[in-house]
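Okay, handing you the structure first.
Left out: one protein chain. Kept in place: all the others.
Coming up: subunit A.
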């Protein structure tokens, strides 16, 4: 069941099961097939390995924002919250550092989301109709119940903290507003909502539906605290990109690319969108590929194709994530089926959110776990 709803393409078989960047520093955690978690840090050579008796079938991980080193892990039976000491040199933190958050009927946990302000943790399970709001420090939780639609498969908290996307196993998804916790219900036509991502200001949601190879966009009215308990979504979602299968003439011959989007991430500056496109299972030559788009959210929404990413021969992308605070543009991390993790930087100057301290030195140097990537020529002018 976890494999069905996971954001990883082949969760059951891939050696990397989950990946999470720390929201403020260059540190990330990788969950492996043997249920251990490794934490890599660019500034230190020690790689702590986290193991716990209850850490089984890790489906998702999330670092607590506004905090040095607290990692929430979605496991088979519970949510584990690791309190790691960032200055410690030990490679095997004891299981005493982990807090166990369990709730009857809430397993397996497949999705986690921290509030961007760091106060609350949301956890969801496809079999539990309630998603839980945790106050992690006191281990109190509030179940947010609704009826119909089954459990919750995927959670995404908008970066401004005002809204939460909750996808269900049926053909409906919900958007909660995070102040009074009321929700708006969105039926989809064909299948369940597979993935979704928020624009940085929380005013636009891009999502995809299982069984359709298009990206939908849903805009929300400008958020202000005065409208309590209103989600403020527009009436209908519009199609912004059609990713159905097409043929490309390349140097290496004809390539067929396109299909359903399995997972989708938006870079924190709102300039790049990466979509993991799963090929058509019927045609053997079509394969899984990462498509990158250039985006702009204001004054009008724009989505322009930018390029494709492919790995070594035989390597298929499994999981994608953007670095949350890459100063010189955007940094996309791709986990491949071979077990490699590669970081692909995109250098540009953001038009909307110019950096407060622009240009230190234009050095590319962020490839912490070694990776050799054959990149398609990528151009990101602007």
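Note that in this section contacts are C-beta pairs under 8 Å (C-beta built on N, C-alpha and C of every residue); 3 or more make two chains touch, one makes a residue touch a chain; residues count from 1.
In this text, contacts and distances are computed from a predicted model.
The unshown chain of the complex is recorded in UniProt as "Nucleoporin NDC1", chosen from "Nucleoporin NDC1", "Mitotic checkpoint protein bub3 (WD domain-containing protein)", "Small ribosomal subunit protein mS35" or "Adenylyltransferase and sulfurtransferase MOCS3".
Set against the missing chain, the residues A:61, A:136 or A:261 yield one that touches it, A:136. Of A:181, A:248 or A:347, it is A:181 that touches the chain left out of the display. Among the residues A:66, A:304 or A:349, only A:66 touches the chain that is left out of the figure. With the whole complex as reference, residues 22, 24-25, 66-69, 86-87, 99, 104, 117-120, 133, 135-140, 142-143, 145, 179-182, 224-226, 229, 356-357 of subunit A touch the missing chain.
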